[in-house]
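One structure follows; several queries about it will come next.
Apart from one protein chain that is not included, each protein chain of the complex appears where it belongs.
Up next is subunit A:
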Amino acid sequence: MIADGVEDEEKWLAAGIAGLQQNAFYMHRALDSNNLRDALKYSAQMLSELRTSRLSPHKYYELYMRAFDELRKLEMFFKEETRRGCSIVDLYELVQHAGNILPRLYLLCTVGSVYIKSKEAPAKDVLKDLVEMCRGIQHPVRGLFLRSYLAQVSRDKLPDIGSEYEGDADTVVDAVEFVLQNFTEMNKLCYSACQSFILLADPELRLAVGLSGLQGPAREKEKREKERSELRDLVGKNLHVLSQIEGIDLDMHKETVLPRVLEQVVNCKDEIAQYYLMDCIIQVFPDEYHLQTLDVLLGAFPQLQPTVDIKTVLSRLMERLSNYAASSADVLPEFLQVEAFSKLNNAIGKVIEAQPDMPILGVITLYSSLLTFTLHVHPDRLDYADQVLVSYCLKLYNAYSHKGACVKKLSGKEKLEDKKATKQIVALLSAPLDKYNDIVTALKLSNYPRVMEYLDSETNKVMATVIIQSIMKNKTRISTADRVEALFELIKGLIKDLDDAFHDEVDEDDFKEEQNSVARLIQLLHSDDPEEMFKIICTVRKHILGGGPKRLPFTVPPLVFSSLKLVRQLQGQEENPFGEEESTTPKKIFQVLNQTVETLSNIPAPELALQLFLQCAEAANDCDLEPVAYEFFTQAYILYEEEISDSRAQVTAIHLIIGTLQRMHVFGVENRDTLTHKATGYSAKLLKKPDQCRAVYACSHLFWVDDQDNIKDGERVLLCLKRALRIANAAQQMSNAARGSAGSVTLFVEILNKYLYFFEKGNPQITVAAIQSLIELITTEMHSDSSTPDPAADAFFASTLRYMEFQKQKGGAIGEKYEPIKV
């Protein structure tokens, strides 16, 4: 075996094929001229090519297939010969004269197939003879292919019920016996193949038997593993043949076939072979047989080598059975009758006990398969699903306590395993959600939260996200406070920092995304009954308040809006149909809201708190609760004064305050005066002059509200505008002093627009003269030497003038009003 072994193998294969074809050619000539002697001679020579040891199973198979096809022609010839009067018994004798054992056995099998067909001897005797004679080949590859040849040619001649080859003495039992014997022998061959492969991987042994040590043992081992996996289908084929024998009924399968096959599997003691054969068994036999033989089948698992990958096999079995259950409701009683669930549950427990080194991933895989199974088979048996969760809990607990404190210190590989395990856990816990499409049912699984307990905080979070997604996808209605309580208990990984959480670097975007999903969830919780809804709000509030400064800005706003929704719902109803005491009133909700929003100011998130206070104030306004609305405003003002120091934030906040205050109608004169006075005061105290100016002219709207006749104080409007003008002037002068050039006229144009607004609204304090002089002022400013050119301001002014022109030409009352103004 030298480095370019692959190339050499191609050469050897080509040489083998050439030799085979040459002899096949002479064999064909002999067949055409009915020359039996030559036919046997050349066919034996042709088959000698299969004696090679140089080919890998894959290449050997190519050679074998060519020989197989040629042998079919020979078989036809033998058939014709017997029709021409040649005795099949003589033929059977004759082929045994072939000089070499391997060609001889191939020929014997070929004649044997015709022999059975001729019915001159009982099929079972011929088969028995053949299967025993094949013992003559002990070389693994050659022996396995020879036996698979025997299996193939006898495949449709097995004396099973309904077959034309069934003699009096022949029964299904004989057929089964034959296949089992062949299977047993092939299993041995495959095992010895694997043993020799293992030996060949040992470098010292390689030298001892004259093999080059150049190829690394690891690579050699890999190659051997590959070759072995190529061979295994030859062995597995026998199981397929068994599954196809018609006459095997359930009893026979249960009493004979399955136990015998399993005995072989257990005895072969090789982990990979055992894994493969168990997989074959599960795939080839029908579902109803599996179901009825669960005891036998499952009983074999703990007897396998401790390293066999049982979880995959067992999962595939459960997957098959799940699909079977899903295929038709008619089969479900079978599952109940054989107590499939408890058997599987027990088996899993035993397997885990028998394989103490099974990684946690394996345990999880098994239980998630079982859970899928029970959800398919017993969708109504929540207790089963719950039981799976209990078993799972226990195992997980054992695993973790076993690992002890080192759980967190995982090596690279283990971390990967851990990730896979996490994925599986999520799959396990998602299964009930997918099945029931409804968290409400899953919430009834009392052990569900217990499993969540065992998860590390990372997994807990992932799972919580899955739960929320499920709710949103299915638009699940969660409409009682109890369920909300249970739900928040489940998703607490997202709601607060868990005690054991060690603070990893959390990706900012991930965090935002998960908190946004919590926010969406809060919006979804709803009950039509105000009492219940109020309870829900209180429950949510209780949970989210512990969320800490990073979460509250995400979770408080949806709760506030949810509460305000309830306020608006109540607002439409008759006040207190059940009496003030126990019923939910807007007042009560506002009290809770006040405390809730207050938490934000402590974080501190004063801007957000201010916005929410203003929202609440507006809602209180709509409920005609003056003191409440005033209180909210007071809160907002305190925040403004004490917490909001950034000048930009102040600008934003003051405009929000002005806007909200303008819409309030609940206040009496006194309260209103206090609040507007304050707002105007804040405005004039902003840092930058332009900001001051704009806030002050905005305050003018606080004294003139269209739909409120009692708020039409033209004088104070004018005061605001004049004050704004003074500030604009001051800004201009400051600019002159500091930069040597006047600032832009934008502020003046903006104020002009305010003048025009109130002019049109009919404010008597706004006169034509005032407007006229303002226009002149702007024009002068624009043409002064020190002015800085500002195209945007010029355009603004020009379009304002155009607007006035337009209003003039409109005619009517407005036109008349504008007429005296000279543009």
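Note that in this section a contact is a pair of C-beta atoms (placed from the backbone, for glycine too) under 8 Å apart; a residue touches a chain by one contact, two chains touch by 3 or more; residues count from 1.
Here is the rule we go by: contacts and distances are computed from a predicted model.
**Q** Just to verify: the chain that's not displayed, which of "Protein CSN12 homolog", "Prefoldin alpha subunit", "phosphatidylinositol N-acetylglucosaminyltransferase" or "Small GTPase Rab7" does UniProt list as its protein name?
**A** "Small GTPase Rab7"
**Q** Please pick, from A:133, A:186 or A:239, the residue that touches the omitted chain in the full complex.
**A** Within the whole complex, the residue contacting the unshown chain is A:239.
**Q** For the chain left out of this view, which of A:16, A:57 or A:432 touches it?
**A** Of all options in A:16, A:57 or A:432, contact with the hidden chain holds for A:57.
**Q** Of A:73, A:381 or A:565, which residue touches the hidden chain?
**A** Missing-chain contact among the listed residues: A:73.
**Q** For the chain left out of this view, which of A:229, A:307 or A:516 touches it?
**A** A:229
**Q** May I ask which residue of A:90, A:132, A:156 or A:249 touches the chain that does not appear here?
**A** A:156
**Q** Pick out the residues on subunit A that sit against the missing chain.
**A** Contact residues on subunit A toward the absent chain are 21-22, 25, 28, 31-32, 57-58, 61-62, 64-66, 68-69, 72-73, 76-77, 80, 152, 155-156, 162, 229-234, 236-237, 239-240, 243-244, 246, 280, 283-287, 320, 323.
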